[in-house]
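Here's the structure we're looking at; comments come further down.
All protein chains but one are shown in place.
Showing subunit A:
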Amino acid sequence: MQGDTAAFNLQAPATSLARMEYDLHSMLLWVTGLIFLLVSAVMLYAIVRHRKSRGHVAKPFHENTTVEIIWTVIPLLILLAIAWPATRAVLSQKSTHGAEMTIRITGYQWKWRYDYLDDNFGFVSHLATPRAATAAGAARPEHYLLEVDAPLVLPTGRKVRLLLTANDVIHSWWVPQLGVKQDAIPGFLRDAWFMVDKPGIYRGQCSELCGKDHGFMPIVVDARSPADYARWRAARLKQAAAAADDPARVWTLAALRQRGETVYSQNCLPCHQASGKGIPGNFPALDGSAVVNGDKAAHIRIVFYGSQRNPAMQAWGKQLSDTDIAAVITYERNAWSNHNGQVVQPADIHALRGGSG
């Protein structure tokens, strides 16, 4: 079901849930389709036969209790027949017990974070399609807007429980082939589950309007055989241990600026734009901004704690590491027309956190 061919039906199911939804939908399509055909056939017959231009004379009947009871009871029976499988499907969607692993999914404006709770590591998954590809007339990659830098990697054949929440506004995690759609609600945890049948890449999108870049926060699930998954997991754990930043390390301006540019493009760019000019009226410019060119502490504070005045400016202290925050602030203070040459070290952020990390 990938590629750019037009599809007429639900995507090919890859989990028992999706298959159940697919079959239920097919059944409903048949039932409602037949009802529609029947109703319109009767109406069409009347339209063709009982018209004045054919000289048809009206018969002024206007009630028939038997008929009216029949067409009240029959739909009721049809609905009862639908309700039985529909109820079973709801109950099976909601039964998350017996899960073999748990992933916490956090929706952010506008990216997803996946935490492997059993293994105590996690990462953020961003849109991988370059912004330039959205321009009118630009070349668009095969999986335009449905590709990420870090997919959610999972093993096949294991019941995965999802715990969903959000950081800012409501998002909704939807992967059609997995048969899962669940809102991620800030301040609350919701759960869902699935078990993928066979290895493959399954793509989806946020399906609850969550602000400006709602259309740009895709979901990619990379399902692998248990053996492949075990290999990926081992490598990932090793990498996580190696990549842990030492907050005491002292960085050079160039190194921080380089890292900061990546952090900026993943987190700040949607609002403040690649040019640093922001969007007038919505998101302030950083290029030439008084905060960015002024006191270092004020700049750190607004990035770390967010803005009191504009709730769209989040408290990044909760999302980014000390090194990432130091890097992005250093970048902002030394990008575009801002050249104050100041370096913010991870230790500065670490101190703000109270040194607890």
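Just so we're on the same page, contacts are C-beta pairs under 8 Å (C-beta built on N, C-alpha and C of every residue); 3 or more make two chains touch, one makes a residue touch a chain; residues count from 1.
Convention: contacts and distances are computed from a predicted model.
Note on the omitted subunit: UniProt lists it as "Cytochrome c oxidase subunit 1", one of the names in "Acyl-CoA desaturase", "Sugar ABC transporter substrate-binding protein", "Cytochrome c oxidase subunit 1" or "Cell division topological specificity factor".
The chain not shown here is touched by just one of A:16, A:134, A:319 or A:342, and that residue is A:134. The chain omitted from view is touched by exactly one of A:104, A:158 or A:214, namely A:214. From the set A:176, A:247, A:276 or A:346, the residue in touch with the chain omitted from the display is A:176, counting the whole complex.
Although one chain is not drawn, the whole complex shows that of A:187, A:341 or A:354 it is A:187 that touches it. With the whole complex as reference, residues 1-11, 18, 20-21, 24-25, 28-29, 32-33, 35-36, 39-40, 42-43, 46-47, 50-53, 56-64, 67-68, 71-72, 75-76, 79, 82-83, 86-87, 89-91, 93-94, 133-138, 140, 142-146, 164, 168-170, 172, 174, 176, 179-183, 185-188, 190-191, 203-216, 279-282, 311-312 of subunit A touch the missing chain.
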